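Okay, so here's the structure we're looking at.
Of the protein chains in this complex, one is absent; all others appear in place.
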């Protein structure tokens, strides 16, 4: 049962050269379903705010101690006196404190990436040739469904989220995750995560549930437990869903405001617009997902 | 008439500490107007694709010559053999070949930035304190209107776009730019621009027209003529609209596909979602604006 | 007496286009004098060790908090499994905790840099055209003289070093600073400096003494007092010596081991080799000065 042959897998499902994975599930019909959720134009960001740290320190930048921010900023000399201002940024794409979208080549399976492409051909020192952020170039628009797992407080650190947990949330909220939907999961961990402490996560069974339901995109304030709550299995989201199912992941989502708005409106479905900067060939990219009601 | 006292100006209109400028014009009513445009969920990106250049050259990255790309990419060592891949990016925010959103502090008026804040207090070597991308943190959702100025071919390099041009496009397309709308202008220059060659642009009168109509956000494949077609006046978009009117600008928009879709659908209005990475304190930020029909 | 007309000044002394300043004082005769000091080949570094901080954090680089190091390091992906390792560095040239050599254009006098060049022509957003590190390209070899001002403990924070202090050190050590020599000053502050605390420094009279003696290069664990002990005068080393006298400065020297070796050998003169990476067009550059006995 734990055998990897049993793990959910989409290699070959959309061809040997596929770079879009489960984004292929977003059909015209799914987008129309998304459109029907738009009524007032109210929009909620699912991104964690990033405060950049200055690269420069010393007399020109008094802050001399910084956290390792996902974004470092250099203010640029543009003549003296300045008639314009500009900056250059150093961005760590997979930083755990920045909302970002993982490309399918971000995780390696043996020496292959989704859907069976040799690592050496896909990912080179000069950039990613296959399975990169190029797949996200035009932006992703689909129906989003929030499953709030934290209505009674944060998911406990020792709990591995099961299909039953997901279906209980569906029932509680009166929604059904259908093929092509983006699943936004709220663990209630935005305030406490990312400090090396134990964290809950999705079970492999939950990943299989997403596979069966046809989830096209996953975003959550958490994804995989740390340390693993299923030590005999690969991590559900980063080692199964992303590389085997070809399911793009949005890491470090902040779904707190979204949950509040959903509860206020009594609506847990929305149009989700995920449009990262149109930069090709990356393993991941910062993004500001927006839920539109 | 050319006197700067006559230039359109919003300093003080939304308070002395305002950081949102004309984004203040996007009311609930405007967003609802935007929502009404969403019917099928079809989405079009307005961003120019960026192909990053590798920072590294030599034996580990065979490409040894590069254009100065807006984004430089470093593939990161994550252990050997690699079980994951990652990268770090160096991003030039105001690069003319990358679609980006200018913050209000990007242009300096004397020694002040919008709306009269001293430059030294607003923009420091350690980052921007006032009028930065923080104003875009939650994403911008409003109604977008395309005015296609290039139906008969690219706007000529020696033509300064007038209010009459804009109103002719409105008439031709059967639309009206109203208060709170984002204006997307197509000059037909996506293929030829950005090489130091002469380019057309908006006139100061056109900026005044935007002021009177209540445009909340401007995006175009071009903005200001180069060299200036109105040498006695400040540049319409970057020296009048941005710093005086507080009108955020999206530079380097690609509206070609948008124009084709609008023509196909016979609809020049859409919901526009502009959600750059949620990074505070910048003078500008890459963005992938999405038009949703 | 405080009048700036009275400040020591070398503008024009070596021509209007000069980029070497007091390095012009290093003649063949001076180098021969330096050569005579070399007897055993024993070498002492005058550089502070820099421990780089990783740019990357998160799962691939466990350190998540860092000081703002002068050097940030990115380990580079060079294939999997790795047959070689490589890195890319981000270097803050004027970081107060890294030994570095200031170019003559580093300080601006009104809107000019040494020796009267307009700032706009010398320093551009694309690099430095005049008075840059190009002047150090071939390395600097001259005689060095240590003046140890801290034999009885660190120079007090409220003391402005005078010509009398310098001559007392000469007398104590049995040396004479002559034209073309590099002056290495030890304040005894290597352990305590660089944290915003009050620090001693050179007086303007001491800078004038260096001018009269013909010092070609200055290096010290400190240079200017902070806050200024001579509030009515410009800072002696960074606002007088560097931009007016054209005297290159090595900031953040560690002279502790040098002082110990000099005392052990009873010799306070040596050949000094100052050879920063041969990078043109910078305002400053890291360096590892070496005293050879």
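A, B and C label the chains in the order they appear, each numbered from 1.
In this text, contacts are C-beta pairs under 8 Å (C-beta built on N, C-alpha and C of every residue); 3 or more make two chains touch, one makes a residue touch a chain.
Just so you know, these numbers come straight off a predicted model, no measurement behind them.
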Per the touch definition above, residue among C:108, C:157, C:175 or C:263 touching the missing chain: C:108
From C:24, C:179, C:228 or C:273, residue that would touch the chain that is not displayed: C:273
Touching residue (missing chain; options C:137, C:151 or C:260): C:137
For chain C, the residues touching the chain missing from this view: 28, 30-35, 38-45, 47-52, 54, 56, 60-63, 71, 73, 75, 81-94, 98-99, 105-108, 111, 113, 119, 123-128, 137-139, 141-142, 238, 271, 273, 275-284, 286-290, 292
Touch list for chain B against the chain that is not drawn: 53-60, 63-68, 72, 76-80, 90, 92, 94-96, 108, 111, 119-120, 123, 125, 196
Interface residues of chain A (partner: the chain not displayed): 55-56, 59-60, 74-82, 84-86, 88
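Keep this in mind: only the chains that are shown with their structure count from here on.
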Chain contact topology (line, ring, star, complete or other): complete
Turn needed to bring chain B onto chain C - CA fit, degrees, nearest 5: 180
Same-residue or different-residue interface between chain A and chain B, half as cut-off: same
For chain A paired with chain C, centre-to-centre distance based on mean C-alpha positions, whole Å: 48
Intercentroid distance (Cα basis), chain C paired with chain B, Å: 45
Chain A and chain B, separation of their C-alpha mean positions in angstrom: 26
Where chain C touches two or more other chains at once, by residue number: 55-56, 59-60, 76-80
